[in-house]
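For reference, the structure I am asking about is given below.
Here the complex is missing one protein chain, while the rest keep their positions.
After this line comes subunit A, so read on.
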Amino acid sequence: MEILMSITVGVLFMVATYLMLSRSIFRIVMGLVIISHGAHLLILTMGGLQNGMPPLLGQEAANYTDPLPQALILTAIVISFGLTAFVLVLAYRTYDAHKTDDLDQLRGTSDE
């Protein structure tokens, strides 16, 4: 199970890196969204996956699912949700002001 998850995370990072290296603003934003998903899954995997175990119920539990990664991911999801909303608006405003979504044309000139 961990191996499968690791491969999934790796694929997500790969896709995200590819998207972020492209020139279009929208693809970069999508890359950021996907890399955040990859990071969240990675936290879950790093906490150790348990199949069908209850969360920690008492001090004598023989086996349990670690609740902390889920709490961390919940926090991280909320943050990346807010960030995504902000970045999308910013990307749209940038596109609107410059009439282009090609980062090569958004490079900026040296004389300003």
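Heads up, the rule we're going with is that a residue touches a chain if its C-beta (ideal position, glycine included) is under 8 Å from a C-beta of that chain, and two chains touch if they have at least 3 such contacts; residues count from 1.
Quick note on the criterion: contacts and distances are computed from a predicted model.
The chain not displayed here is annotated in its UniProt record as "Multisubunit sodium/proton antiporter MrpD subunit", chosen from "Peptidoglycan D,D-transpeptidase MrdA", "ABC transporter permease", "5-oxoprolinase subunit PxpA" or "Multisubunit sodium/proton antiporter MrpD subunit".
For subunit A, the list of residues touching the undisplayed chain reads 20, 25, 28, 32, 35-36, 39-40, 42-43, 45-48, 68-69, 72, 75-76, 79, 82-83, 86-87, 90-91, 93-94, 97-98, 106, 108, 112.
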